[in-house]
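One chain of protein is taken out of this complex; the other chains stay put.
A, B and C are the chain letters, set down in written order, and residue numbers restart from 1 in every chain.
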Amino acid sequence: MSSSQPLRGVVPPVCTPLHPSGDVDTVSLARHVEHLLSAGVHGLFALGSSGEAAFLTDRQRDVVLRTVVDSVAGRVPVLAGVIDMTTPRVLAHAEAAREAGADALVATAPFYARTHPREIARHYRTLGSRAGLPLYAYDIPVSVHGKLSVDLVRELAEDGTLAGLKDSSGDEGSLRRLVVALGGRHGRAAGPAPSFSILTGSELTVDCALLAGADGVVPGLGNVDPAGYVRLHDAVRAGDLDRAVGEQERLVELFGMVDAGPEDAMGRSSSAIGAFKHALRLLGVFAHGTTADPQIQLDDASVARVGERLRAAGLLPAR
Amino acid sequence: MSSSQPLRGVVPPVCTPLHPSGDVDTVSLARHVEHLLSAGVHGLFALGSSGEAAFLTDRQRDVVLRTVVDSVAGRVPVLAGVIDMTTPRVLAHAEAAREAGADALVATAPFYARTHPREIARHYRTLGSRAGLPLYAYDIPVSVHGKLSVDLVRELAEDGTLAGLKDSSGDEGSLRRLVVALGGRHGRAAGPAPSFSILTGSELTVDCALLAGADGVVPGLGNVDPAGYVRLHDAVRAGDLDRAVGEQERLVELFGMVDAGPEDAMGRSSSAIGAFKHALRLLGVFAHGTTADPQIQLDDASVARVGERLRAAGLLPAR
Amino acid sequence: MSSSQPLRGVVPPVCTPLHPSGDVDTVSLARHVEHLLSAGVHGLFALGSSGEAAFLTDRQRDVVLRTVVDSVAGRVPVLAGVIDMTTPRVLAHAEAAREAGADALVATAPFYARTHPREIARHYRTLGSRAGLPLYAYDIPVSVHGKLSVDLVRELAEDGTLAGLKDSSGDEGSLRRLVVALGGRHGRAAGPAPSFSILTGSELTVDCALLAGADGVVPGLGNVDPAGYVRLHDAVRAGDLDRAVGEQERLVELFGMVDAGPEDAMGRSSSAIGAFKHALRLLGVFAHGTTADPQIQLDDASVARVGERLRAAGLLPAR
Partner (left out) sequence: MSSSQPLRGVVPPVCTPLHPSGDVDTVSLARHVEHLLSAGVHGLFALGSSGEAAFLTDRQRDVVLRTVVDSVAGRVPVLAGVIDMTTPRVLAHAEAAREAGADALVATAPFYARTHPREIARHYRTLGSRAGLPLYAYDIPVSVHGKLSVDLVRELAEDGTLAGLKDSSGDEGSLRRLVVALGGRHGRAAGPAPSFSILTGSELTVDCALLAGADGVVPGLGNVDPAGYVRLHDAVRAGDLDRAVGEQERLVELFGMVDAGPEDAMGRSSSAIGAFKHALRLLGVFAHGTTADPQIQLDDASVARVGERLRAAGLLPAR
């Protein structure tokens, strides 16, 4: 990854297919990489939250990352999540990711451990200086239980610690403040961090984020409909906001699949990941819709709801 | 307010000028109403969070609302906040607001008391049937410590309980899901709640919210620069997104005034409200920048920072 | 209330009986005061959270407080909750409570409005100097969404702002730090705030709190079984911890009534308050078990579960 230009475009957080035993299904994973690349995505993010990184052992993470890197074979950059509690543990994952051939790393602030903003800054500075690959900050308060402040991200962007931000905070106001702090939508190339890449993880407001100046998007739903997100991205880049909004609204409808699972019987996160995986199974990409332990599996009625969403979105033929 | 068309446009949440004694400064308030109306705003929201409703006694609330209603004299609709903990207390405020001449009411979910979603639905249904004025739900998790779900708002929109939503959640993904659930940006007029008005309180992403299908905006910063928000709104309506984004970025810079106060000595909320009020003083609208008890007042250095923001935004002449 | 001695003992937060119409049932309320006083309680706390203060209009609060004060007729001190969002609104309630004859006031930190610790200190200092009655801080994070720090309470105790603390935080470690900071269990009378009264609202660990040095308890469940709490208190004071623990365990069992209502259909708070009120109805004290709007009422099966708890605790004859 060149450091002179920010990463731009659609960078799906790759879902990890599993066998019913819980082992990684590398055949489905390789097929999924082709599914995504053939849709024209601009990069891949392996071992993110949608990839169930939190549920994979170190050995499984390694299998996933090597499979993705090998399948991609240099066609697009591969970002690797290095999700763990603190600096020393993240550094261990960083070394493994570097050896597996990742192009960049994506790291959250510390979690489980409670840290001060100055300690979070130290965390990123240590990672930046020792990880040996471009570093993206992963802002995901729903998991980390804290938000990276605009000031901190700007500081770490300006001093070169960070190559970019993956913003899954859903806080579009803060993202806007960051864009403006870095020079504004049109001025960033001449601003203090011209190569810094801002990627939103908010898959329901991609038209808005790109309009506001984000460089790209990391949409979980992009596993299921990568071509839709590429069309959405291209429409914004072409200045056709009407088409972009139309595409975004179709994707919002499709996103409804995340609530397929019964609310009183399973988590919203396992419902969403299960829906994406079963959708990929229905689309012929994954062999199984299995999610990792201890998540509860979607039942048949829930899977049927996933199928309906796919048909309504035109991804499966109507019955 | 006609119920056949949703309220649209810029609806500032009116700041409440106070004398240093803490009494409402009705002269400044009347002047502020002219300041806002002459900028072309489409409605006013009195007694909201920016209006320090939480800090005003019932008697003061009455003075504020009557002053606003009298000053507006029917030129635009006046929405009145009825901010209190539970249904019986909100109903008491609703009666007062109706007598003072408000055109519509804006009510949060219960707070302090802990309530179940079904109890929140009851709350709005009781208010809707007994308050005697069109009812807006005020979704403000930062104060209420809960978020109104898309499903609940849709249900209350479709059954006619709610005339609209004032969304201060900052959750643009949920707002998008609501727009789509009600028929989509272009389809809402033919959808299940054609007259339902969606107003965003996210003053930093107004271009996006309007693009996504929101009907209007309730910007706290609109107290300071109402003309800027009207220009932003008009640019989106005219389809000139480039101009809209430029205007929005200027307003994001101006918004930086909210951090004028020292972080270790006062709250971020009192810093923001103090900044708005001192800006209005510097602009000649308010006689004082005083905020209500127990908020700490901005010191001189902080006020100087507010002035710098005004000058940078072109609202005060450069020195 | 003398300021030379801390308030000690059992001070139930008085539940407010309502007619099915929602009006205050003053006859039941007067009967309830007798029910409590005849059990030997040492004070009453009217208009607290268990008293549904958040649900009562100002007029209803006045009726409640006057009824309690009149019924008590000076036999024990009456503390009055002045629950509202900020200083000016709390001061208005304080004036009403003073006129109604309350002996002391109980005020939370600001809520809905977001305030800095220095602003919370200002809040209490203003109340303390202007309210005209001894002031208790009410630490109830579940409603206010912030905790009063040990340092702040100590500071306000030592400078005489506060007469006491009603600690409903459930944070026994902080309560312990406060006791030690004020001189320790045996040293408080000679410490920096000898007349400061520490009352715990944690009705399930009263034996512990009194052992640790708390002066008294404000138990919601004390509405239902005031004699049990008096026995528990007396046992600790007599140094009979074994008896105290036995009594506490019986009360923990009885407390299980708070989960009488179905979890998927109503809030835990309305279930608890409804259980207390129906228990009082079954005991012949209240005419109705009605809770205020918008709370959902306990259904018959839930009320039956309340009755079972009363029988198991020996408060109703076995069937």
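The working rule: a residue touches a chain if its C-beta (ideal position, glycine included) is under 8 Å from a C-beta of that chain, and two chains touch if they have at least 3 such contacts.
Because the structure is a prediction, the values reported are computed rather than measured.
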Identify the visible chains that the left-out chain touches across the whole complex.
-> A, C
By the document's definition of touch, the residue of C:104, C:208, C:279 or C:292 touching the omitted chain is C:208
Residue of A:66, A:123, A:166 or A:309 touching the missing chain in the full complex | A:123
Missing-chain contact, candidates A:83, A:137 or A:152, resolves to A:83
Sole residue of A:56, A:150 or A:208 that reaches the chain not shown, by the stated touch rule = A:56
Pick from C:245, C:265, C:287 or C:315: which residue touches the chain that isn't shown?
-> C:245
Extract the touching residues of subunit C with respect to the undisplayed chain.
-> 170-173, 176-177, 179-180, 184-185, 202-205, 207-209, 211-213, 241, 245, 248-249, 252-253, 255
Touching the hidden chain in the full complex, which residues of subunit A are there? Just list them.
-> 22, 49, 54-58, 60, 83, 85-89, 92, 110-116, 118-120, 122-123, 126, 142-145, 265-270, 292-296
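Here is the rule we use: only the chains that are shown with their structure count from here on.
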If every chain is a node and every touching pair an edge, decide which shape results: line, ring, star, complete or other.
-> line
For the sequence-identical pair subunit A and subunit C, what is the superposition rotation angle on Cα atoms, to the nearest 5 degrees?
-> 180
Whole-Å gap between the CA centroids of subunit A and subunit B | 34
Could you state the distance in Å from the CA-based centre of subunit B to that of subunit C?
-> 36
What are the residue numbers in subunit C that touch two or more other chains?
-> none
